[in-house]
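As structure tokens, the structure follows; a few thoughts come after it.
Only one protein chain is missing; all other protein chains are in place.
This part shows chain A:
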Amino acid sequence: MKTLAEMDYSVLQQCMHCGICLPTCPTYLETKEERNSPRGRIALMRAVADEELDITKAFGDEMYYCLGCLACTTACPAGVNYAELFETARADVEKKGVLASPKRDAIRWFALRLIFTRPRLLRAMGRMLWLWQASGAQMAFRKLKLTRLLPANLRQLEPQAPTVLAKFSHQLIKPVEKPASVKRRVAVLTGCVQDLVFADVNRATVDVLLANGCEVHTPPVQPCCGSLHAHNGDTDTAGELARRQLDLFDPFVFDAIISNAGGCGSHLRHYDHLLAEDPVYAARAAEWSRKLKDISEYLVEIGFRKPTGAATASTEVTYHESCHLCHGQKVSKQPREILNAIPGVKLSECAEATMCCGSAGIYNITQPETSGWLQERKLGHLRATGAEVVATANPGCHLQIANGFAQSGEKTTVVHPVVLLAQAYRNETGAAR
């Protein structure tokens, strides 16, 4: 991967600093300081490329203060490729090691190089976490106030640890499932967090695809897509993981490759760019990117069958847009179309639906203050709709919003749109797939 200094300079020049990005940037809204805005960050990147600025710790801090929500790219009339700039800048920061510390290095090695590159190990960890939670040990730990023994930052995070489900995706989904009559053949990506915490979303994804005549291929062990790595400056591992993904799935034999997590999908559709210079994988990656679809996007594209059953009794639902689904993948209308097609669902729009909830990958761990501010802002808008259900299509957002409601003791539930659609199909009288 090229550095800021080596990359095509015109990508940096594309920003003509008109400022249209400012009011859409969560961190600029919080501080009102230019360096915390997209055009400010691009100015710093350009200064690095121009050798007016070294890659300093302050530069690194700024690149990690950015949520990477990409709201600026939706707002930008000039079409600046901020995602590329941002990933290049973070990779530069990592290469230079300006943020290195034994603790940070250890965490990054553990998360990016160990856990999220070995799906079986991740599942084993998930299994342990499940045991901890299901056995009651977690509750006992909390009741005995042993959380006091944890370091301050972990103590804050402990209640946010996701609840792991009893069954993971491969225990719920067969490697190949066929509908009564096959019209299309697709592959489903199960994800990392989605696999452990939201395996039900993966099951629902397969169900809705089956209900629409798709033969569904879901390999039981799948590598991480690498989005976490690319967004955190580890582009080498991201490339490696992409190649493993392409070894596992042959994009040429499927009509589509389905992602159901906004953050993963946003990265997955750019394998073509990531591997453009790879002599072996470039063509395969290009085909992959052409066929990679978000589940809502694909359902709308194939003209999904409108369910006749209801998800539950009449439900007021509001929709929070995952940044990487709406800004990264430009999929915004389709999830609403799905929700509106479900009998009994009344969709109430919330204010700032496209503004980041503060989850942003691991941002809620690295920048708890800004993350908390955004979480509160988001919850306020969601509450104002009066809806009892919040639909969203990314595991990070899902957890961030659900945690926020749980902390204030509210009963609002959070759900992926396809889970509601799957329920509706299930509730059809005399339902047949």
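The working rule: contacts are C-beta pairs under 8 Å (C-beta built on N, C-alpha and C of every residue); 3 or more make two chains touch, one makes a residue touch a chain; residues count from 1.
Here, contacts and distances are computed from a predicted model.
Per its UniProt record, the hidden chain corresponds to "FAD-binding protein" from the list "NADH ubiquinone oxidoreductase 20 kDa subunit", "Radical SAM/Cys-rich domain protein", "FAD-binding protein" or "3-isopropylmalate dehydratase small subunit". Interface note: of A:13, A:135, A:308 or A:348, the residue touching the hidden chain in the full complex is A:13. Among A:77, A:303 or A:409, only A:77 touches the chain left out of the display. Contact between chain A and the absent chain runs through residues 9-10, 13-14, 16-20, 22-23, 32-35, 37, 39-41, 43-44, 47, 52-53, 56, 58-59, 62, 76-79.
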